[in-house]
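A single protein chain has been removed from this complex, and every other one stays in its place.
Let's turn to subunit A:
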Amino acid sequence: MTHNPEPMFPHICIQEEDFDLSTEAAKLREGHKDIGAVVTFVGTVRDINEGDEVSILELEHYPGMTEKALEKIRLEAHDRWHLEASHIIHRIGKMYPCDQIVMVAVASRHRENAFHAAHFIMDYLKTNAPFWKKETLPDGAERWVDARVSDKEAESRWAK
């Protein structure tokens, strides 16, 4: 009989499949009676970027480093805002306008910490986790999405 070992980072999921927010939020709260606040963030595919219509968005990542980088961010959020639970899902592969790309869900005793932690995790994920986006325009042209200065500025607000 094969035995599945505990995944190294059970609270980080990098997957091609879509996810269901209600299911994920319920899982996060399971077994916790001390949770008073759950904050979830979902990032979705826009149909317009840099003024152009986008038909396909493809996400590439660096397997191994991605999980490690996200776990580091997650643990820092736990440390700074005393979270009771957290979970990060990031999809890879081909996606289309309106599709869900990313989910961050955090739970804490009080809302203030959960709001801050979710915001922090997303800001850090944007600038520290090795994902890259490639867009396909309606005419079939492909282009890599450039990193935004505003994302780097968003990260800096959390400097201790």
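Things to note:
Note that in this section a residue touches a chain if its C-beta (ideal position, glycine included) is under 8 Å from a C-beta of that chain, and two chains touch if they have at least 3 such contacts; residues count from 1.
Everything below uses one rule, namely that contacts and distances are computed from a predicted model.
Missing chain, UniProt protein name, picked from "sulfate adenylyltransferase", "Phosphate import ATP-binding protein PstB 3", "Ferredoxin" or "Molybdopterin synthase sulfur carrier subunit": "Molybdopterin synthase sulfur carrier subunit".
Checked against the hidden chain, the listed residues A:Ala77, A:Met95 or A:Met122 yield one contact partner: A:Met122. Considering the whole complex, the residue from A:His61, A:Arg74, A:His87 or A:His116 that touches the absent chain is A:His61.
In the full complex, subunit A makes contact with the omitted chain through residues 43, 59-62, 64-65, 68-69, 90, 101-102, 122, 125-134, 144-147.
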